[in-house]
Structure formats: C-alpha cells, structure tokens
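Only one protein chain is missing; all other protein chains are in place.
The chains carry the letters A and B, assigned in the order they are written, with residues numbered from 1 in each.
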C-alpha cells in the first residue's frame, strides 16, 4: 500500500524536486508526518513549521517554496493548490486500503425483473429495486435502499444504507448519497378550499448531475410539474431540505441543516452556511455566500457575503436588548422630538442674538 | 385516459358553459394548455391571458367570467375556487395513469401472525409488522416500513418507503406518509439527578386523524403519559419535529424544518412558515400565521401574522448593526442624557426670558 514518490506525483500532478524513488506510505499534517509520509503547507502562516517537519516530502506553492528556502532539506512537490493535492493524495491512499463491495445482487434483495442492473454493480441486502429502474456500472447500492420505478442511477454512484430514491428520479455519475437520504418525495403543494387543503399532485422529478454528494437524512422533493434540479458538483451536507422546483447551481456547497423553499434558484459556486434558510421563488446570483443561521427573504443579485442573525449574549443582556429592539419605533420618536427641540433652541438663540 | 368535459364537471363540480362532449386529456397553466386541455384562472391578475389561451376550457370564478367577457370563445367552468378545482382535476388525471400496487403481502415481509392486515392492503418488500398491529383496507405500505406492536393504520392510508410507525400509535384514513418519517419514538423526558439524567418512560401514544400528510424525515414523538395528537387534515412538510404531548389543530399546515417543543398546543387552520420554532407549553390560537424563521416564545391569543427574524444584509452592514443591537442600552442612555440636557437648556431659556 506504499508507493514511490515519483509515481504519486505522476498520478496527482505537481512538480517534484527530490528523489522519485522515495517510498511513501501516507499523508499527514506538518507536525504529525513521519519519515515515510508526505505533508503539505496549505496555510502560509504555518510556513515556519516546514523546517521542523519529519516528512519525506512537503507539498507547497512555488512562492512558499522560495520563502522556505534552505530551512528544509527534504523533497518538495510544487503545486498551485497544496490543499487540493492533499485531498487527492489522501483519497488515493484510502482507496488502496478500501475493501470494495463485490459485484452482484444479495439474495435478500427484491429486484423487479424489468429493472436493468449492471453486472458490475453491488446490490446489498434488503434492497428494493422497482420496475424499469436502471443502475449503472460499478454502482454500490447498500443495505436497505429503495430505488423507485423507472429511477436512473449513473455509473459509479454509491448509495450508503437506507437511501430512498423515488420513482423516475435521476442521478448522474460518481454520486455519493449517505444514509437516510430521501430523494423525490412529494413536494408540499396544496390548494386551500374553505380551510381544508386539497393535494396538488407532484408529477415532476428530481434530476441530479454528476459528482454530487448528499449528506445523511437530507431530503430533496420532486417538482410539482417541472423538475427539481441539482447541477453537477453540488455538495450537500446532512439534514438539508430542498423543496420542489428548486434549482441549485453547479459546484454550490451547503452546510448542514439548510432549508431551501420551493422554486428558489440558487446560482453556481455559492456557499450556504449551516442552518441558513432561503425563501421560495427567489433568485440568488452566482458566488453568493450566505452566513450560517441567516434567513434570506429576497433575491440577491450581487456576489458577496450576506448575513442576518441576532448576536448571542448573556441571557440578561439579551432580555434588555430584545425589549429595545421591539421598541425601536419609540426610540426613533424620542430622537425626532429631541431634534425638533434642539432646532427650536438653536433658532431662539439666533433670534436672541439678532434682537 | 381522456374524459368528456361534461363527465369531469359532474365529477368535480362547477357550472359548465359550453359543449359537454369535448374530449379532455389533462389540465395545464394558461400559457401552456393545448386544445385538449383545461386551464384555470386562479389569480385574477392573469385575466388578460385568458383571451390568448389555446385551452379547450377555462375554470374561473363568476366575477372573472364577467370581466373576461367576449374576449374568450371557448368553454367555461364557473366555480368559487378555481385553484381547488384545478387541484382536484390534476389528481383525477394522475390517478387514471397511476399504476396501483397490487393487494397482497410480499414474500420478504415479516408479518406477525397476530397482526390483522386487510386482504386489500399492499405490503411491500422488507416490511416488518409486529404483533397485534392493524392495517386497514386499501392501505399501501411500501418497502422497508416498520409497523410496531398494536399500531393501527386506517383505510386507504399510504406509507411510502422506510416509515417507522412505533408501538400503539394510530393514524386515520387516507393518510400519506413519506419516506423516513418516524412516528412514536420516545419523547425527550429526563429527571436531573445531581447532573446525570434519569429517563422518564414515555408511555403515551401518537394519535393522528384522517387526511393527514407527513413529509419525508419528519418526526413526531409519542406522549410521556398522555398522547401526542395530530388532528384531521393537518399537512406537515419535510423534516418537521413535533415533540411529546403536542396537539396540532385540524387543517393546520406547517412548512419544512419547523420544530414544536413539548406540550405546545397549536390551533386549527394555522400556517407555520419554514424553520419556525414554537416553544413548549404554550398555546397558539386558531388561524395564527407564523412567518418562516420566527421563534415563538409566548402564547398567541389573537389570529394574525407573527414574525421575528433578523433581516439579512451585506455581511459588513450586519456586523455594524449587530454591534449596535448589543449596545442598544448605551444608545438609550445617551438619549436620556440628551433629553435631560435639552430640558435644562429649555428651562434656562425660559428663566432667561423671565429674568
């Protein structure tokens, strides 16, 4: 499970300065790496630690390499993005150790005869696959998953245990879906008729692109008529709720517990902080960053960071400030009265002088 | 799967003006409906579009029909609530196409011999039904559901995949429960004993009425001693949490990610916006509307809309306003000092004049 340093650099990119024959067993942080490990400098403020590291090689930028200079004598791998290089290397080492599930369908799985399951896919125990569903090459569908009628799963996609993937939904290649996720439940749509609610059938789908990861117990509802769309490279953390007819732009990342209401359109390369909430029927531009805990009620047309949550304080202080927040109208009124009084005093003064 | 217009109106109500023999294949929005479809005018602001629609018939109110006048020549269906009519019609068309699961128990299901499952119910693969449970006529219990001991499910109720319905809980007729829902887990009740927590057994049930819909991964806890109660016609979106001993009044609707703390009583016909939080042991009147993202800390006795969340702004602006929110006490103090100073100046002025 170890590798020659030269082979690793060939595989992952970067410019090697040092001995390609070095035997490398893994990757670790600057202060933890041993003599058979690589380390990486992704935060320039830690540059001084490079001189002390025990690692066989360090991954760093050209600029940091110049600044490190002679203080470090080991091998170097020069790359524009050492942290991304670390991520790729760590994945490569993990994959070498990993026990891959074997292709084949577990005896306990209930697979409809009309479903098309690739011979290279792994279907675990207690899985259900309904009529007309398609499971691509190299897929791993673990214990207890449910794949609805005519759903389609792209090549090399991995469903961990107990995922629900409802009828006619689609996900692309190399997806990762964690336990408890529900994709394609009905959107929340009702017509009100004198107080009672009449269900509006939800006949759209969920369409998910390639390289999408979806965290545990996240839910993505199917569209009412059109589809709910998650574009390529989107990363969703745990317990996120995406309502019907939303569109999430490519490479947008959302932290846990975010909620996105119906028909919201979120741009590409956005970052949505944990527990942020996005209201329905609005449009968020590309590269918008919403802070954790913020509720977005209106469309955002400009990139940048947006925030709105009440700052936490000692409870006693909050009690005072909360009362005043409620009474800001009274405070403003007092200021107006003062402004008027001061103006009058100043006028009188002038009149006095003029008299 | 098409129908005569006259038959449809007979089925769904309304007054038909036009040819009952027209062949209708579906229902679509004003700008999308074709010559074999019905359309509907639920928002009077779109009234001008009626003249342009290609639809065979339009569903609208008497008042809108008068205002549309001669600008539209096709058939009309007059009804007080065109949107509710649309919802019913859309459901009817979907039901015609739908492939209904067949009655019977899948070979892989584990059904206790003492459970009473209607012969007309469908029990999917990998379902577990414990001793003494009752499943009514025409129910659909899909793959991987768990029905606890002595639980009762009313006629024509549909559990999608992987629902957990715990011991002794009850749900009425025509319910719809989406994947991942957990009904009847223990409420969160503990006695503190010198820092450690002693569990208080949760021996109540969850009792759910007729025509209730529950969204994916929503959780409803069983009562501590009394029951948690969800009345008829309640609609719950995804990832909602209802704590032990709550009571949710009939026809109340809650958007996704709402949390209701223990023993809260929410009235009938309420609307609770997404991610709103209701504190425990309080009472919300009928017809209260809580806005998204608002935390309700006290009982609400009057109908109306209630709101409380920090408005989102550019992060830099928020940073300034958040500091000031924390320092509102200081701001008020400055105003008091000013008020005193201005009062004194005004008095002096008067004294000057009088002197």
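In this section, a contact is a pair of C-beta atoms (placed from the backbone, for glycine too) under 8 Å apart; a residue touches a chain by one contact, two chains touch by 3 or more.
Only a predicted model underlies this, so the values are computations on that prediction, with no experimental measurement involved.
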item	value
Absent-chain contact - pick from B:149, B:174 or B:315	B:149
Residue touching the undisplayed chain, where the options are B:15, B:43 or B:307	B:307
Listed residues B:155, B:186 or B:232, member touching the removed chain	B:186
Residues in chain B touching the chain absent from view	108, 110, 126, 128, 144, 146, 148-149, 162, 164, 166, 180, 182, 185-186, 188, 190-201, 203, 217, 219, 221, 239, 241, 243, 257, 259, 261, 275, 277, 279, 290-291, 294-298, 304-311, 313, 317, 320-321, 324-325, 331, 334-335, 338, 341-342, 345, 348
Touching residues (missing chain, whole complex) on chain A	81, 83-84, 86-88, 90-91, 94, 99, 106, 108, 124-126, 142-144, 160-162, 176, 178-180, 211, 213, 215-217, 233, 235, 237-239, 251, 253, 255-257, 269, 274-275, 292-293, 309-315, 318-319, 322-323, 325-326, 328-329, 331-332, 335, 338-339, 342, 345-346, 349
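Everything that follows uses one rule, which is that only the chains that are shown with their structure count from here on.
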item	value
Chain A and chain B: spacing of chain centres that average the CA atoms, whole Å	27
